[in-house]
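Here it is: the structure, laid out below.
A protein chain is absent from this complex, but the other protein chains hold their places.
Moving on, here comes subunit A:
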Amino acid sequence: MSSRDRILGQIRQNKPEEVALPPVTTFASHFENTEDKFREMLSLIYTEVIVVKNAEELALKAEELYKGVVNRATTIPALSAWADFSLNVSDPHELETVEIAIVQAEFGVAENGAVWISDQYLPHRVLPFITQNLAFVIPRNALVNNMHEAYVRLQDTLGWGCFIAGPSKTADIEQSLVIGAHGARSMVIFLLEGE
């Protein structure tokens, strides 16, 4: 008998009597203002939130924030003139030298400051991790209150996706918080006003 069948057989023999799923597994969060909560949570995890009216203002802000930085990459067409690093590479290892990536993402979660990004928005999964600094652009109206709403919104996860909340961090040395463990050392979130 294969290990698979042995394991499943033993589970069948030993599992407890059937119970039903609990009736309630989602909860509503009532924040006075969803965007304020989102900002508040992100300020606690060292992330700046900047509202921009349109693509032009986004480009200006990007220029201002990352002045003098080389190896700038983006997935946003309106920033193509700003970028000097092409994401059109076949091997993700080539992204090693990216200093800043400004990336379109789908939506944000107010209760924890997380932003959902997935294959749909990325030419390479490793980009938001390998870049030294990271910025997301999400529509200003694309904010949900909590994780229950988030899962209603994303329905399916395609091939791969990730909730990212702030820059990479660790506290493994005497519980001292250090920003920039393996992933991005800094994070900015642009909220783009509706078009």
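One rule holds for everything that comes next: a contact is a pair of C-beta atoms (placed from the backbone, for glycine too) under 8 Å apart; a residue touches a chain by one contact, two chains touch by 3 or more; residues count from 1.
The rule is simple: contacts and distances are computed from a predicted model.
Among the names given as "Cell division protein FtsW, lipid II flippase", "L-lactate dehydrogenase complex protein LldF", "Electron transfer flavoprotein small subunit" or "Peptide/nickel transport system permease protein", UniProt records the absent chain under the name "L-lactate dehydrogenase complex protein LldF". Interface note: of A:E32, A:E64 or A:E174, the residue touching the hidden chain in the full complex is A:E174. Contact with the chain that does not appear here is found for just one residue of A:A55, A:A78 or A:V126, A:V126. In the full complex, subunit A touches the hidden chain at residues 2-4, 6-8, 10-22, 24-27, 41, 45, 92-93, 96, 109, 111-114, 118-119, 124-126, 129-130, 146-148, 150-152, 156-176, 178, 180-184.
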